[in-house]
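Here the complex is missing a single protein chain, while all its other protein chains stay put.
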Amino acid sequence: MSLLRVEDLGVSFVTRNGTHQAVKGVGFSVEEKQITAIIGESGSGKSVSCYALLGLIPSPPGRIDGGKAHFGSRDLLQLSESELRGIRGSDIAMIFQDPMTCLNPYLTIGEQLIEPLRIHQAMTRKDARLRAIELLDEVGIRSPEQTFDSFPHEFSGGMRQRVMIAMALINEPKLLIADEPTTALDVTIQAQILRLIADLQKHRDIGVLFISHDLAVVADIADQIVVMEKGEVVEAGKPDDIFNNPQHPYTRKLLAAIPSGEREDSTAERETLIKVRDLKTWFHPVGQEEPVKAVDDVSFNIERGEVLGLVGESGSGKSTLGRSIMRLAPITDGSIIFDGTDLSALEGNNLKQFRRRMQMIFQDPFASLNPRMTVYDTLAEPLLLHAICTRKNLDTHIAKLMDDVGLARNFIRKYPHEFSGGQRQRIAIGRALATQPEFIVADEPVSALDVTIQAQILDLLLALGKEHQLTMLFVSHDMAVIRHIADRVLVMYQGKVVETGPVKQVFDAPTQPYTQSLLASIPGAALTLQ
Amino acid sequence: MSSPVSADNQGLLDEAEQGSSLWQDAWIRLRKNRMAVAGGITLLVFMVLAILTPWIAPYGYETQDLDLGASAPSAAHWLGTDVFGRDVLTQIMYGGRVSLAVGFIATAVALLIGVTWGAVAGYVGGRVDAVMMRMVDILYALPFMIFIVLLMVVFGRNVLLLFLAIGAVEWLTMARIMRSQVQSLRQQEFVEAAISLGLSPTAIIRKHVVPNALGPIIVYTTLTIPSVMLLEAFLSFLGLGIQPPQTSWGLLISYGAETMEEYPWLLIFPGLALTTTLFSLNFLGDGLRDALDVRGSKD
Partner (left out) sequence: MLRFVLSRLLQAIPVIFIVITATFFLVRAAPGGPFDAEKVVLPEVKRALEAQYRLDLPLHEQYFAYLKDLAQGELGPSFKYPGRSVNEILFSGLPVTAELGLYALLIALLIGVTAGVFASLKPNTRQDYIPMSLAMIGICMPSFLLGPLLVLVFGIYLEWLPISGWGAIPGDKILPSITLGAAYAAYVARLSRAGMLEILSQDYIRTARAKGLPEWMVVAKHALRGGLIPVVAFLGPAFAGLLAGSFVVETIFQIPGLGRFYVQAAFNRDYTMILGTTVFLSSLIVLFNLMSDVAAAWLNPRLRSQISGGGK
């Protein structure tokens, strides 16, 4: 007897532009004391399906078309709003993706924690407080009494997610729905929270419905995996079966998209293109005495033709380092010697000459393109600015760029908002290539993309790098991606480089404790053995 | 963005599918908003009437008919006459010229000063920004209503001064809005991309910052005009704004209020004119805000 059994669920959204069927004929189950993971990319309907169970879909424009959701003896989809309210936060609890926005900043943590107790069990404030402090302790919060009386903004993402988990478990629910609970967290924190959820699940014998876009994340903890695409379930089964014997083409695509393998060791002798020496980029925010040492005394080389990976968590300074090299962030001290010239000393026109030779690709594919310029204009700008071509043969060059990045020439007059994330990133890559640079800084270029698109863009970057003999500094927080694409790697922590070396060496035999903990946090250890 | 015909060019642009810019999307959204459209049309009609007034007003501005005196609306005088026998419709039309002119001109003054100030402060940043915005903060804290009353009393009778005084109040908020827009744009990645391409600061401001900052500016300008008109009417009502022989809606309303018991139409019609104009501007402004705020789809 399953804890939860969903059959033939359908959900549509009715808007001015028509009716969109977000979920169709979806069925899955969660067994008692087990973890079912639902995997899908954006638009797969994975979140919508679960929100529908608790009636959390806004009612215009959302609409449940049909289906059954058996929970115990009841069909959730047939319940009234007040009956559902009785279940929310007591029998079924939910935690969400972004812990930074999911807690009310105007109420204390304690006030929010005790609400489920007071609503569903009519507990007194005193008893509720004791219970809440117990829970905070159970989820690993070090000073539960103090935390109880504090406000959310005083805590980090990981801590807030722990609070969310405590809040969900406080009424001893039978089922926990977790909507991408670790996606917004740093990789080491993610590992901790996954561990916490898995432990709590075992201790309390609850069923968990775990939504994610990342197969690797659920590989370690799921008892059952359900794969969704475009509103339908395409495959379901045990992790072993899914990973070793995927049936559906989409599942295979998902598995193939997981970055794996490494670059072959390059035997070629490489000359040094860039030398970074004693680089410091410090910020002095208003009202703070201590400067923020984003990049603190960093030195390394970048060899011509290589892909150098730069890996670290949030606050490590990796983005600032990339920006500093590009002269987008103000350098406090140190030098950046590009092909013999110190960039840190250049200004104005001299700097402009060098800008031609180094370009950048940014993380957010929407924000990195001017929303009011067509693709044509965006690509023409660098071409004309650096006189790569004249107005007469502008079209030829633009056409070639479009072909290089795999975009149909037909789209040349369209605006950024008319494209998908992956396509926009291709446009951004095209813009970067326009000036025929020697060096490219790629700042988390695939982090905002769906995993199948990620793979395409990574392959594109590798191919283009080879074709145009590019040197690349690839910044990312994702170790698997780095391993897939980089020759050498730099590991950063709090503004300093803690380890460096060829990818194979660092990943197989890390010497520094931080690197070791980073590598240990990579989810999906089970997967990488395939 | 022309594509000169030459052997090298492959008619790339001609063959490509037309894109839909954000302005076009906003225009479509605006058109669907009936109240905003109604407001826009009404405003346009009023503006045209105001411009053509000297030629199309039914009576002369000065024309009096002392025998007739104040009379209710009739076939000869659609909106009635005032105590001097002057046609109310004519008065309203001439008053509208003044009220609308003050509204638009003072707003234009505020726009010019405010946008430039805010753009410079926002783009340059650092100490320049700190100093410029400090000045705005201090001026903002001054109780302007009182100052304007004072100014008008002291220097009165001067329509030009009226424009300047009102403009001097409104430019501050405009500067703040522009600065915050420019600041946030400055940090956007496409501006960083432009910098890393090697574009000069002027080119960046012109091509990348200004077109994207226009949205809120347009909305706020449309909403400033009614606020300015209210201010003028307020001052004129107190006797501190437009002075006779010129007239404005505020002045007409104050006269009408004096004799409203016997001749209510003298109050109601100018009031209607003012209120309708304010409605139109506000609905249009709200509609623009809704239409322009949506940034376009994200994945």
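For clarity, chains are labelled A and B in written order, and residue numbers in each chain start from 1.
Everything below uses one rule, namely that contacts are C-beta pairs under 8 Å (C-beta built on N, C-alpha and C of every residue); 3 or more make two chains touch, one makes a residue touch a chain.
The structure presented is a predicted model; accordingly, all values stated were derived computationally and were not measured.
Engineer: One chain isn't shown here. Among A:L9, A:I64 or A:L103, which residue touches it?
Structural biologist: A:L103
Engineer: In the complete assembly, which of A:L77, A:A93 or A:M123 touches the absent chain?
Structural biologist: Considering the complete complex, A:A93 is the one touching the chain left out.
Engineer: With the missing chain put back, one of B:Y61, B:F104 or B:F279 would touch it. Which one?
Structural biologist: Touching the chain that is not displayed is residue B:F279.
Engineer: Considering the whole complex, which of A:L79, A:I119, A:L328 or A:L462 touches the chain not shown?
Structural biologist: With A:L79, A:I119, A:L328 or A:L462 as choices, the missing chain is touched by A:I119.
Engineer: With the missing chain put back, which residues of subunit B would touch it? List them for me.
Structural biologist: Contact residues on subunit B toward the absent chain are 138, 141-147, 149-151, 153-155, 226, 230, 233-234, 237-240, 250, 253-254, 256-257, 260-261, 264, 267-268, 271, 274-275, 278-279, 282-283.
Engineer: Spell out the interface residues on subunit A facing the chain that's missing from view.
Structural biologist: On the subunit A side, contact with the omitted chain comes from 54, 56, 85-90, 93-94, 96, 98, 101-107, 115-116, 119-120, 151, 153-154, 164, 167, 287-288.
Keep in mind that, in the parts below, only the chains that are shown with their structure count from here on.
Engineer: Mind checking the centre-to-centre distance between subunit A and subunit B? Centres are C-alpha means, answer in whole Å.
Structural biologist: Averaging C-alpha atoms per chain gives centres 45 Å apart.
Engineer: Would you tell me which residues of subunit B are touching subunit A in their complex?
Structural biologist: 1, 3-4, 6, 8-13, 15-23, 25, 188-190, 192-199, 207-208, 211-212, 295-299
Engineer: Within their complex, state which residues of subunit A touch subunit B.
Structural biologist: Residues 42, 323, 326-328, 351-352, 355-356, 358-360, 362-377, 380-382, 385-386, 391-396, 398-399, 409-418, 420-421, 428, 431, 435 of subunit A touch subunit B in their complex.
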